[in-house]
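Note that this complex is displayed minus one protein chain, with the remaining chains in position.
Should a chain be cited, it is by its letter among A, B and C, assigned in written order, with residues numbered from 1 in that chain.
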Amino acid sequence: MKEYRILIDTTDDKGLVYKISKVLYEHNLNIEKNSEFVDEEEKKFFMRTVVTGEFDQEKLIFDMKKITPLNTSIKISHNSKKDIVLLATNESHVLGDLLIRYFDGELNANIKAVISNHDELRDLVEKFDLPFHHINADELSREDHEVQVKEVIDSYCPDLIVLAKYMRILTPSFVVSYPQKVLNIHHSFLPAFIGANPYKQAHHRGVKIIGATAHYVTDDLDEGPIISQDIVRVDHSYSWQEMRRDGRNVEKVVLANALQLLLEDRVFIHGNKTVIL
Amino acid sequence: MKEYRILIDTTDDKGLVYKISKVLYEHNLNIEKNSEFVDEEEKKFFMRTVVTGEFDQEKLIFDMKKITPLNTSIKISHNSKKDIVLLATNESHVLGDLLIRYFDGELNANIKAVISNHDELRDLVEKFDLPFHHINADELSREDHEVQVKEVIDSYCPDLIVLAKYMRILTPSFVVSYPQKVLNIHHSFLPAFIGANPYKQAHHRGVKIIGATAHYVTDDLDEGPIISQDIVRVDHSYSWQEMRRDGRNVEKVVLANALQLLLEDRVFIHGNKTVIL
Amino acid sequence: MKEYRILIDTTDDKGLVYKISKVLYEHNLNIEKNSEFVDEEEKKFFMRTVVTGEFDQEKLIFDMKKITPLNTSIKISHNSKKDIVLLATNESHVLGDLLIRYFDGELNANIKAVISNHDELRDLVEKFDLPFHHINADELSREDHEVQVKEVIDSYCPDLIVLAKYMRILTPSFVVSYPQKVLNIHHSFLPAFIGANPYKQAHHRGVKIIGATAHYVTDDLDEGPIISQDIVRVDHSYSWQEMRRDGRNVEKVVLANALQLLLEDRVFIHGNKTVIL
Partner (left out) sequence: MKEYRILIDTTDDKGLVYKISKVLYEHNLNIEKNSEFVDEEEKKFFMRTVVTGEFDQEKLIFDMKKITPLNTSIKISHNSKKDIVLLATNESHVLGDLLIRYFDGELNANIKAVISNHDELRDLVEKFDLPFHHINADELSREDHEVQVKEVIDSYCPDLIVLAKYMRILTPSFVVSYPQKVLNIHHSFLPAFIGANPYKQAHHRGVKIIGATAHYVTDDLDEGPIISQDIVRVDHSYSWQEMRRDGRNVEKVVLANALQLLLEDRVFIHGNKTVIL
């Protein structure tokens, strides 16, 4: 059955729940799920409502605008499949996990294509009858490489871009062209071990727990809003390669969980944080 | 600042959020926090709203009754301290943990007294200048012992009774006199290892994870609605005593978390489950 | 580099570490890793030693037998790939996860074939160029079906048989033909929710944590020695299908971890428990 998700993000104000639910009621919508969060410090209001029923979206937005503060953002989406493009480099564990979930029908999404700066993953991707684009970065400036990558991405007009262990730094100009659309998995428990080789860093520091972090990509490397994190225990007997082996299980699950949240339109960006309703 | 918590538990119905928030709005209340849960299968609606402002409670309930289904339960509480009575036997770890939290001012509660069927814990309790009642169970029938226990409990009119490792089975008649008021900590990951010596049972079964469960007490031993659970990892090298040692850390934290939820009026009982908003 | 794993399982006795390490020393072996466990209650001794160097296996076992109690079991294996056969029914998440790990080269094993009582998974398995055997169970007695399954299994002489969500009960006669060779993943936190539909059972009970358990298969359904367990948190808002969705991530990782331990010859069976060195 067709569900609509209405996401409202605004300044906190008296009676917002009443006023908003009144509009939904007047539009004769059934509320299946409703969640709000108020950041009292920053006076921000977030509301996610799942509704069923037929309605005029423009009229609804018009009526909402009338009763909410000026800066209100209103997004309406529905539970149809989102189009996603995956970027990877040469590690297959995260990409493979997504492909299996896709094959399972676990993802409410269409994987339109996989793009990589290497060719190793072609065989894996083509097993699942998906387009694979190898865009070689050798002898190209970062900018020139990204031009080609963007061209391919844009040809698919994806709703989301998922970096499935894409081991290249993105330029601000790339990031800015896909606002709130790029999801990354970092193989550490951010903000610990930012940057290269987090498992080697973790091994060197002698931590007893390692983890992974899924986050939106912003200009600041590894500094974007965190969506999901998880951990696994290690001990002195682990080599950094064994940390990586166990850490990869966490990477897979954390990215899959974060993607699931995005596909359900459950994530608001709030400054450099996320609100998940 | 004085906050009120309004807990509404009813049959799901169209427009409930709108109608309820309308009443709150008309009573000129500020909604600080608001959460709902709809059990779509069982068509049940749960809503917890934290409000500030002055209002006429009876009028509010009267107005709410008008716009909600007949079977609606409406509870209004505020964030003042609740009175609790603790029952224990002779293990001091959970009781001691609660006493320290109480001393810390971490619990929004008044511990009115501790009752035990043994005398060992008197010294600990009296360190914290709290009344300790030793009610010996020897040569008494379960019923006769409970009569004495109830007498002491009732003399304090507690809002909650917390079984801090009270190792006696309660009769249905005891349980029924304190509906939704008795909180217990069971030293296993329910429903695993119901009954006596769960750590010995866990050791015997060779599990790799043990846990603890905080639940409401009902007639069915270890079958009441679960409020909170947590776990800790063990391995083949653990004796059952070592499992108990590590498990006790979980018992303490799980009970404290569950008590915290009850003190914040965040727990609804829904059949044999809990809804925590 | 070729490593040998020497697993000794015997009655505890004075000087065993000295006597055993003396034999290893006299055989001029380098000890890379060494772990022991003594079950003091049951007076059992377990030792796993990883060695490098060339040696005469029969001579080593002969010398070991001389200095250890009569009932001593000595196993010597090396770090070459083990042959495994997978049994599945129609769920693809666990099987797919193993196939991706296999494709990654993460498993030190050869997957020789996949056997299923349904045909749905053929497409997935054949993507990875592995033999798929559909052995229909309709209109067959359990025994007759198992005869055909055993025939196929035995044609591959596997070191291990992995039940990757094989949803059929095995007869004692099947189990007894593959002693300590059959690994199963159960989709609950055993011993909780034994039997069918554990996620439905968990949802019905209202637990706050669900899990999965990898164990050796014995005659007793869901009662075999536990190798690995893990959990994930849920709450009242989860339908049983959502519990299953998140639980599947745990199933995958728990089975992969247990398989990893078996491939490294790190698991001893000790009564109905495991000792993992």
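Keep in mind that, in the parts below, contacts are C-beta pairs under 8 Å (C-beta built on N, C-alpha and C of every residue); 3 or more make two chains touch, one makes a residue touch a chain.
Keep in mind it's a predicted model, so treat the numbers as computed, not measured.
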Discussion item. Can you say which of B:96, B:158 or B:191 touches the chain missing from this structure?
Written reply: B:96
Item to complete: Determine and list the chain A residues touching the chain excluded from the picture.
Response: 37, 41, 189-193, 205-209, 211, 225-231, 235-237, 239, 270-276
Discussion item. Tell me which stretches of chain C touch the chain missing from the display.
Written reply: 14-18, 21-22, 24-25, 30-36, 38, 40, 233
Fill in: Contact set of chain B toward the excluded chain (per top definition)
92-93, 96-97, 99-101, 103-104, 106, 124, 127-128, 245, 249, 253, 256-257
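Note that in this section only the chains that are shown with their structure count from here on.
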Item to complete: Classify the chain contact graph as line, ring, star, complete or other.
Response: complete
Worksheet item: Just how far, in Å, is the C-alpha centre of chain B from the one of chain A?
Response: 37
